[in-house]
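So, chain A:
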Amino acid sequence: MAMLDIRDLHVAFPRGKKDEVEALRGVDLTLEKGERLGVVGESGAGKSMLAFAILNLIAEPGRVSAGRITFHGENLLELSERDIRGIRGNRISMIFQDPMVTLNPVLTIGTQMIETLKAHRRISEAEAHRLCVEKLRLVAIPSAESRMSAYPHELSGGLRQRVVIAIALLTDPELIIADEPTTALDVTIQAEIMALILKLCRENDVALILITHDLGVVAEVTERIMIMYAGKCVEEGPTRTIIETPAHPYTYGLLRALPQNAVRGEKLYQIPGAMPPITALPSGCAYHPRCARATDRCRAEIPALGPEGTACFHPLAPAEAAS
Partner candidate 1 sequence: MISWRGVFKRFLSDPVAMAAGLVLLVLVLMAALAPLLAPQNPYDLMQLDIMDSEMPPAWKPGGDERFLLGTDSQGRGVLSTIMYGTGISLLIGLGAVVVQGVLGITIGLLAGYKGGWIDAFLMRLADIQLSLSTLMMAIIALALFNAAFDANTYADYAIIMLIVVIGVAEWPKFARTVRSSVLGEKNKEYVDAARVIGLPARRIMWGHILPNTLTPVLVISTIQVAEAIMIEASLSFLGLGMPTDRPSLGSLIRSGFEFIFSGSWWITFYPAIVLVVLVLALNLLGDWLRDVLNPKLRRGDN
Partner candidate 2 sequence: MHILAFLIRRAVQAVIVMFVISLIGFSIQDNLGDPLRELVGQSVSEEERDALRDELGLNDPFFVQYVRFLGNAVQGDLGTSYFFKRPALEVIMDKFPATFELVLGAVFIFVTVSIPAGIYCAIHRDSWFARIIMTGSIIGISIPVFLTAIFMVWLFGVELGWLPAFGRGDTVALPWGWDTGLLTLDGWSHLILPSITLSSIMLPLFIRLIRAEMLETMGTDYVRFARAKGLSTSRVRYVHAFRNTLLPVVTVGGLMIGTLIAYTILTETVFQWPGMGFLFLEAVNRVDTPLIIAYIIVVGLIFVVVNTLVDFVYTLINPMVKLPGAKA
């Protein structure tokens, strides 16, 4: 049985007094122990929503309106607040996007690390302190001991994110959900941090859900990829397969738009149009207005995610897709 199994997840937000609009429109996801999955999509596609839903952290007034999220067989959505707290930061950890706003500016690094440990196990202050320093060293932070009493604003962006990663690892979790962990950092630091995350996950056999809009990063780090568009998953499969022979036109478009895939002398490719907001979705397949292969069927029916891992009525054949 898969470690994490998400079935038909729907997340909805109220609109006006009676209506609701869905940010996630039925998403499935499975994850094995130690597996690394990338969730790729544009802003607004619902990737972060997926991450927060797993830990039941959808901000009000949003809510999970349907679906199941099972972790080792237990449905996380049915757990009491107390029980889900036992899982948060303990067996499933999260890394947010911008470490400057993730860490509380008025509390020391040490305080924010030790409190995580103390929330989940009985441990003395001294022992917790020791463990924290150890983890700081693990993420290659120099002068780890003195950093414990430092405040977040005294560290650089890269160091701060390392602290956040260290916090995520403190309780030896089984799964880390990283929501755009490098987007807010300097380009030069991004690669370092990504390499660090990869290394730590491999070494400690920790599963990873990496949420990002950057296909390049995902290719390096993950074993499977899930492509999201307008609140649904449109393609998923092994990383290699998707990168080399994408089946969904959107995935193809994304790959073609990557600078490294550009043809010399030609203009950089861009998918025409823009992703529709969840409040104004077209009928049928949400991608059809931008798709060159769209037919009447696409405009009328919503394609389901098929067994080959694509939600499309006219997927690309492997030969077409190789580029």
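The definition used in the following text is that a contact is a pair of C-beta atoms (placed from the backbone, for glycine too) under 8 Å apart; a residue touches a chain by one contact, two chains touch by 3 or more; residues count from 1.
These made the cut because all candidates are chains of the complex that A comes from, given by their letters.
Source: prediction; values computed, not measured.
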*In this complex, work out which of 1 or 2 touches chain A.*
2
_Touching residues (chain side chain A, partner candidate 2) in the complex_ = 55, 57, 59, 81, 85-90, 93-94, 96, 98, 101-108, 115-116, 119-120, 151, 153, 167
